[in-house]
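The complex is shown incomplete by one protein chain, all other protein chains being positioned as in the whole.
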Amino acid sequence: MINPYLPHQAKIQSVKQETTGDRVIKTFKLVLEDNSCRESFLYKPGQCAMLGVPGVGESMISITSSPTQKESIAFSIMRMGKVTSAIHEKEAGDPLTLRGPYGNHFPLDEWKGKNILTVGGGIGQAPLSSIIHYVLDNRTDYGAIDIIYGARTTADLCYKEELFEMERREDIRVHLSIDVREEGWDRYVGFVPSNLLRIKPSPENAVAITCGPPVMIKFVLKNLLQLGFAESQIYTTLENRMKCGIGKCGRCNVGPVYVCKDGPVFSYVQLKSLPEAHIS
Amino acid sequence: MENYGLKKDSLKEFLKTLQDVELFAPVRRGDVTAFEHVSDPEGVALDLEHQPLPAKKLLLPQTEILFAFDKKGLPKEPDFRGTKKKRFVFGVRPCDARGFGIIDSVYEKDCPDPYYVAKRSNTVLAGLQCSHPFPNCFCTSLGGSPSSSEGLDLLFFDCGGSYLIEVYTEKGQQVVKEAQSLLSSPSAEQITEKEKVVREAAERIQRSLSLDGVLRNMEILFEDPIWGDMARKCISCGICTYTCPTCYCFDIQDEKIQGKAKRVRIWDSCMFGEYTLHASGHNPRPTRAERLRNRMYHKFKHNIDLHGIAGCVGCGRCITLCPANEDLIENLQSIESAR
Amino acid sequence: MLKKFDPNIVAFLCNWCSYAGADLTGTSHFHYPENLRAVRVMCTGRINPLFAVAAFRQGADGVLISGCHPGECHYMQGNYLARRKITLFRNLMEFVGISPERLRMSWVSASEGKKFADVVKEVTNKIKELGPLSAFEE
Partner (left out) sequence: MDNQRFRDEAKRILSEGNVRCLIGYSKDAAGFRVSPLFARTEGDVERLLFSPLCNISLVNYLTLEKGALLESGARAEEDKIAIVARGCDSRALCQILAEKGISRERLIVLGVPCPGVIDLSRIEARFQGRRECAEVTEEGGAYLVRLGNDSYAVPKEELLAEHCKRCSFPNPLVYDVLLGEPVAQRKPSYEDVLAVEAMTLEEKEKFWKEIFGRCLRCYACRNACPLCYCDECVLERLSPQWIQRSVNGGDNLSFHLARAYHLAGRCAGCGECERVCPVNLPLMLLNRKMEKDMQALFGHTAGTDVEQKPVFSTFDRKDPEDFIL
């Protein structure tokens, strides 16, 4: 019988500091040590994995790379608790443990032919980044791509260089924002939900995926509906404290669903049926 | 089904005869009893009333090492079977045995838990019929009974001077075979007596509830202030969940002693505030009201929706042992009568 | 043959006196047993007996807490406060069956290198006499 608690060995290929300030985010690119593990670790955008530091513990982190990026699996991690702090101490070449992938994923096959809108805030861009890379690597399968992303300050923006580069591309529209005015910032200043209303993306033949702080998600959902998006066109991801990743340890439930195995991806329609999700 | 008679004063001898098994049974610890590995059956104490922990802990230990790490930080392949010998658990309350069925629906399906499954398949459960159910027992309201055979390999009925043993499974038969010399065919009197104790035990159940109205009302009561009122007495300890034969939630922690690290899982309780606390400080269930509500929904709605059975067997421990007198039955009745 | 008992001793040393005293012991080449693991704290008044509990659980057979002589605390009264806490905690230890000799205190100033060596010798010998600590085993 497979032991789902037994993690695989992974090596850190590179570490990139994404943000500065009091909530440091770093992106860790990992490579599984074992060849057969590498081949069997098949994931899709939206899925998560348990990252661990032996002797310290494990944390469930969403995968920020796309399965089309074969060379490594990337995780963007905010320094927060005991485990994420220990991971932040690690450097390229250091080992970490990895198990997964866990949970469901964004229905990217169903979305073929549609326009994709992502609305992210802060570290919430991590799973959205996986979608963006996947869609860009399968560009002809999808329609227009709009990326709305914001953070408190420029120091808190993840994937800056990459997004600035995307801004120059013809086949994708990037709308960045920060909450408070800063010198040298000529893009939008204000909260992400307001930026969304300002840009007014068309709901026609589109899906919208949002991820970020709970309060941002709440207003983004409201504004998407106001823009004419149907409930069935809206997706988000949830997070909760997790220990096992396989629906046994109990704590990540939102009503009858377990975020680790039934989530983390939920459509607005599903969320509405979960009073504990508190979206309305 | 096979059945046998066993003289009461031969019970200890019967247990001693079981050579190829490791015996687990309740033993006295202070003024309560607890299931433990028993090397000398003389120590077996069949006081099932003062038994805060059900036999659950034998298949789902409170602390279980998932694996140790070697010096390089690599996990060492664990031996989750623990013992090569079969385990024979004697003196299980029928309600607790039904509890395993509820845990099975989570632990044996949909990515099975190897630690639990290994112990489960290696364990023979021998029940003891509850001839005198306790004041807060309500198993009969949840599809069980003091004489339920569900989940058991064999069941002992106390017929005064002797036991009548019913054997339900091949696994149970295998074990009993070894003690054949102590067993007899049950006499007609024993069978009559057994029927009498079964009938009388069911009549002795004093408490009951109906879940129909509860299920209906749970559809509409989620945001009701009833949960705050209900949780007001609760002191957020772990007694109701730890002593529950169907609660299975756990925490995973890495622990290090003198540089030797291991990953352990330890029972956890949804009644603790820390249970759902995010590292960021956000807590989706920050107060006692949300936590008690979650526990009630999990046991009496979600479990029924997901697995077709309530997450409760009516053992009454959470009522008897609650320091604040939270009464599960009264709480369910107040849900039922809320609208 | 029985393996010789080599005790683990954890010492919490005050930054302003005993830690410097221990340094002086080294530079003055006074010899003392090598069983000691030193942890520097800013003042003995900062020490919670939980430090000792954690040390014992982690395999220490003895704990030494060393600070400034009475009246010489850098923060005026930290050592007096520590004395109270440790006095009581030793009683608690004894009550649950752990020899209080496993938790010792000493006053060692920055100039008392010799005294520090003597304290460590005495503590180590006492712990050797008591043998390994079993109470904190699983």
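Per-chain residue numbering starts at 1, and chain names A, B and C are given in the order in which the chains are listed.
Note that in this section a contact is a pair of C-beta atoms (placed from the backbone, for glycine too) under 8 Å apart; a residue touches a chain by one contact, two chains touch by 3 or more.
Not measured: the values here are computed from a predicted model.
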item: Missing chain: touched chains present in the view; value: A, B, C
item: Residue among B:Ala45, B:Leu74, B:Cys237 or B:Ala338 touching the omitted chain; value: B:Cys237
item: Contact with the hidden chain (one of B:Met1, B:Ile220 or B:Ile266); value: B:Ile266
item: Touching residue (missing chain; options C:Arg46, C:Lys85 or C:Lys114); value: C:Lys85
item: For chain C, the residues touching the chain missing from this view; value: 49-50, 53-54, 56-57, 70, 77, 80-81, 83-100, 104-107, 119, 122-123, 134-138
item: Touching residues on chain A - with respect to the absent chain; value: 81-82, 85
item: Contact footprint on chain B, counting only the chain that is left out; value: 29-32, 34, 52-53, 62-63, 135, 206, 232-233, 235-239, 242-243, 251, 253, 255, 264, 266-267, 269, 272, 274, 288, 321, 323-325, 327, 330
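Keep in mind that, in the parts below, only the chains that are shown with their structure count from here on.
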item: Topology of the chain contact graph, where touching chains are joined (line, ring, star, complete, other); value: line
item: Remotest chain, chain A as reference, centres from CA atoms; value: C
item: Middle chain, criterion being Cα centroid separation; value: B
item: Centre-to-centre distance between chain C and chain B (centres being mean Cα positions), rounded to whole Å; value: 47
item: Length of the line joining the C-alpha centres of chain A and chain B, rounded to whole Å; value: 40
item: Whole-Å gap separating chain A and chain C, where each centre is the average of the chain's CA atoms; value: 50
item: Chain B residues counted as touching two or more neighbouring chains; value: none
item: Residues of chain A touching chain B in the complex; value: 1-7, 9, 52-59, 80-84, 95, 97, 214, 239-241, 243-244, 246-251, 253-256, 261, 275-276
item: Of all residues in chain B, those that touch chain A in their complex; value: 66-67, 69, 72-75, 77-78, 80, 106-107, 110-114, 117-118, 222-223, 248-254, 256, 261, 263, 265, 268, 270, 275-280, 282, 284, 294, 297-298, 301-302, 305-306
item: Residues of chain C defined as touching chain B within the complex; value: 57-59
